[in-house]
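Complex shown without one protein chain; remaining protein chains in place.
In this document, chain identifiers A, B and C correspond to the written order of the chains, with residue numbering beginning at 1 in each.
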Amino acid sequence: MINITLNGKKLSVEEGMTILQVAQQERIDIPTLCYHPLLEPYAACRMCVVEVKGDSKSELKTSCNTKVQEGMVIETDSERTLNARRLNIELLMARAPAAKVIQEMAAQMGIEKTPFPIENPEAKCILCGMCVRVCEDVVGAHVLTFEERGFERKVTTAFNMPSEKCIECGACAYFCPTEAIRVEDFRGREVLHSELTLGPTTAIRIPFMQSTPNVPFIDKDNCIHFKTDKCKLCEMVCEPEAINHDVEDTFKEIEVGSAVLATGYELLDCSNMPQYGYGRLDNVITSLEFEHLCHASGPTGGKILLKDGREPKGVAILHCIGSRDENYMKYCSRVCCMYAMKMAHLVHEKVDAEVYEFYIDIRAFGKGYEEFYNRMQKEGTHFIRGKAAEVTNAALIPEEENKLIVRAEDTTVNMIRRIPVDLVILCPAIVARKDSEKIMKLFGLCSTPDGFFKEQHPKLGPVSTDADGIFLAGACQGPKDIPDTVAQGAGAAGAVMSLGDEVAIEPIFSAIDEEICVGCKICIGVCPYDAISYVEDKKISSIEETLCKGCGACVAACPSGAADQNCFTNSQIEAEVSGALF
Amino acid sequence: MKPYRAELMVCAGTGCVSNGAFQVKDALENEIKERGLENEVRVVTTGCNGFCGVGPLLVVHPDGIFYQLLTTKDIPYLVEEHFLKGRPVQRLMYTPPEDKLPVPKMSEIEFFKHQMLIALRNRGIIDPENIEEYIARDGYTGLAKALNGMTPEEIIQTVKDSKLRGRGGAGFQTGVKWELTRKAKEKTKYIVCNADEGDPGAYMDRSILESDPHSILEGMIIGARAIGAQQGFIYIRHEYPLAMKRLLIAIDQAKEYGLLGDNIFDTGFSFDIQVHRGAGAFVCGEETALLSALEGQRGEPRPRPPYPVEHGLSGYPTNINNVETWANIPVIISRGAKWYAEIGTENSKGTKVFSLVGKINNTGLVEVPMGIKLRDIIYGIGGGIPDGKKFKAVQTGGPSGGCIPDSLIDLPIDYESLKEAGSMMGSGGMVVMDEDTCMVDVARYFLTFTCDESCGKCSPCRDGTKYLLDILTRITEGKGNMEDLDLLEGLSKVVKETALCGLGQTAPNPILTTMKYFRDEYESHIKDKKCPAKVCRQLNIYTIDEERCVTEGHGCGVCMRECPEKAITGEKKKAHKINQEICVKCGACYDVCRFGAVIVE
Amino acid sequence: MPKITPKDLARIREKSRQSTTLREGAGRAKVTVHMGTCGIAAGARDIMSALMKEVESRDVKDVLVTTSGCAGLCSREPMITVELLDQPPIKYVDLTKEKMQKIFEDHVMNGNIVNEYALAVGSERAH
Partner (left out) sequence: METNTFEPKIVGFLCRWCTYQGADLAGTSRMEYPPNLIPVRVMCSGRVDPSFVMQAYSEGADAVVIFGCHLGDCHYQEGNYKAMRRYHLLKKMIEELGIEPQRLQLEWVSASEGERYQKEVSRIFSEVRELGPLDLNNGKAQSNG
């Protein structure tokens, strides 16, 4: 422990602490600009100077990098210190007049105007180097740097060109105290941090509110550490030391008798459909994004807001985006009509806006569904029968200015309509997951032409598959709403339970006639299940019926005709061939 | 080694080389061959002699005759007269300004007479590209002594006892620094020679590197032994190609002789030196910026603490000394701390090399004992001010030093007194100014340099120096007001107190000292809109003495033709006039008038 | 070359002593060959080369050889002046190569003035 005097107060503090750390612990405010607890002290802004009094002389020292020493006498707000800070902030006011943090700091010190000439009233960068240091030391991407020196110093990339090394982590913008750096995505859309959960997302997050276990995870695809091998800031700030980047995914093998596949679905990627402007126009979102927006734990706390924070006055909900469409998915996604009406209901409930539903047919086939449809008509939702042709922001008349215009043919009145709205919600097709092919391979399944998993029989075996013990539940089998999914899930669980302790063996299996077999062992070679063994004392081959799957390879291979397959005996097939040619 | 009867030491320092020393040398060699003297007389190229103002120069041994300002045309006559006939040529000798008679012997020239050579001990005497000549002058005996008879602690104690202080500027005790580095925990340690001499007009380090590179190597090897370093670096600026070349030759030779590398003198001690070229940023002379540059980073200072002795190059303890400091080490070891400590003053021991430039008769490099009075340097060694002008001030310590006025001419030169006077030792620049110098302009000039060289990391230096320069420029243009003086002083103090590194902390020194000693000049610029030295042209009023214009110049009209703004009117044989409303005060008329008819007020 | 030892340093120092002695201007003996026009005409060059040869063959390190202009006694050229440390200079006249060798041997090396060739013992210096 070290004894110091801070602003006249005698303190005993831990060795190795900086003056700034001690002051913060004591709740003494020292202004800082280039200091960040997660970065090495840079000591460039010189705002954190304090007066350190020695025996003969006193010195101004930057508190961010000066460690306390035995007997130090420190004044954080002596006249000399304040004077130095004041002039310093005046210098920065001239450099970055538009930086809010500088304006506020100056106001706190009672400074209204800088005595120094302002060159660029828009300038915000105070050259604190936070972005450069983060990019260099924390992220390790080495993209940002300074160019020029002295007064001409600037933050830039190498050769002032877009850098290929940039991993688009946005850390520079996040650390920038003056908002001099902002992140824009490649479509020219600016990404605000409040929006990050809707767009590119943080690398550490709780996947969704009801996730189990309800703990954050690190998304390796977005985590800086897995791109540059650096960062690990989360590890530094996590007090219980619960974060460990070196943990590899572990694979556990669990032996089970059966499995239920409930791998779900994906939404069709709407950015491939330029006519609807998704990803290009602001305020064109998908139904899932709208769901997120409405969620109480969502980015707006459940309020329905436009990107600029306004409430929408008009909302268009576009059905069948990619469903029932020869160019995309031919099938009906089944659930969109109903959820689209639910969304209309939510809009009515939360904001005062006109809602337009553009539909081909309303498919309200479930229990109570038609009634809900009627209710929505009464609530004032405009149902326009006609698939939306395009969404555009090109206004033709003044009412369309600054609006999104949905163009569609209204087939009930036989005319083309242009409806200006503020928010467009797309209901994209439900499609099979991109990785479903892999799962099919893994379990020996087939798919229907639409890419969903194929059930054993559409009517007689809707939960089971061609593979023994593998069952299906939910949208992996086809577009399905929640009640159907629950029902199928219950069915699958029931099917699994009913398997019991007994093993159902194939009704079709092969057997070897002991009398005929000469023990040539050819069948042993062809059996893929090791079901055939050679009986040494009888000098013949023998088939274990419980292992035999009944493929009949041995029968076809048997040169003596000793092997045969029940239900598909040689004579039966021969008879069938004969019958066919009769 | 073949004996010669005479050796012609041609100075091949950068100053002389740029004035044609190599051409002179070639001419000499040709001429000697032509006269059949090549077996008797030898030409040797040496490093800088120090008296750079009169180069190319030649010293003839054994007589010690000093020839100056040589051209190739002088050579045939010189060779015939001196080397063939033995008659030294008076015409080419140095003549002191106030004297009529030339001084033939180098040792009798005032410039050399008062100097005391320790760091520059071998200048002009040895061929810097020949290790044997260095050894002949007791080179590497200090190293032999340090490695064979002394423990590292004893070496450090000797350096401590000598009270040698860092010659780079700050004047930290070298021995203490070594001890701190030695005591640092890490096993890997580095030593660095700071040869990034960036002060304009100062070139003592270059001179040492060019004339005696082995002395630095020897110093570094001894230092490495004392500190426990395995690797040394010499950070040399790229603008010193000759120094760089000689240094590399010296390192190769030292390696060949086994003085560098593994197991030196069979003592089991190994050490190697690597030369690193800098790209000429003034700030890289600052030790932490230099380390950044060595690591391959941007040459920018880092906050201290942590200090390099604990956390230096790549995080390892690093001892940094400048060229002159290293060059002193071998002599201190071989001749002992006591001998060294007897030279100089109470707190500043030994000698210091200064580069004496500006308005002075004898410009060049001088090495003098600490404590010598400013007067002795300026009037003794320097030979006073040219054209009988009055001495006004001297700027010491490079662009970030301060100006010392004539009232302090008897100031003894050591670290403390200079600091007290508001200046500093710096690396040893000494710019002499006469009465024709405007002190505001001087401050502005130096601020232009520091502002330009600021790395831009910390705001006081980056923005502060810029605005200081703005204010000074304003004042020299006659647009200043009295509030500017307060702002200037206040800002200067804050920059000095809060800048991150030495560059910024010392940058306001020229302003603060000139304001302290020459405040009246500032006020005159602001209140009267006059520059007393008539240097700030924007404040001058140019008029034509009509009588003189007619009687002396017969209205020649040159000024009229020269005037870019056509502000001068007049006819031949009649007096010309300047229209003050159009005049932009460029001073062109004043420069061209041969009759002194243009008057500056 | 192999590594050097501290002893080698002394050896190299000794070897290079000649040139450094010259530069420091501090020899034990100094021989001035008068090489004015008259001297050269009378054969001072031969004397000079004989002298240089002596210095080289004997490997002496502490003898300075220098030249001067006409000494004013043109009829007795070639002429040299030999100065030993702390002794007045001696001028030798009418020299030949052989005489030069003898003077070098007796006077320069061993300190015995060769009276038969000497002009006089004088106090004048070369410059």
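Worth a mention:
Here, a residue touches a chain if its C-beta (ideal position, glycine included) is under 8 Å from a C-beta of that chain, and two chains touch if they have at least 3 such contacts.
Note that the structure is predicted; figures quoted are calculated from it, not measured.
For the chain excluded from display, the touched partners among the shown chains of the whole complex are A. In the complete assembly, the contact with the undisplayed chain comes from A:Thr448, out of A:Thr300, A:Asn393, A:Thr448 or A:Ser533. Taking the whole complex into account, chain A touches the unshown chain at residues 444, 446-449, 454, 466, 508, 526, 528, 549-553, 555-557, 565, 568, 570, 573-574, 576-578, 580-582.
Assume only the chains that are shown with their structure count from here on.
Chain C has its Cα centroid 41 Å from the Cα centroid of chain B.
Interface residues of chain A, counted against chain B in their complex, comprise 41-46, 49, 59-60, 62, 64-67, 80, 83-84, 87-88, 91-92, 94-95, 115-117, 126-127, 129, 145-146, 148-153. Remark: chain C residues 1-6, 9, 12-13, 15-25, 27, 30, 32-37, 40, 48-49, 52, 55-56, 60, 64-70, 126-127 touch chain B in the complex. Residue ranges of chain B in contact with chain C, taken from their complex: 1-7, 9, 39-40, 42, 44, 61-64, 83-88, 104, 125-126, 132-133, 135-141, 144, 148, 256-259, 263, 265-266.
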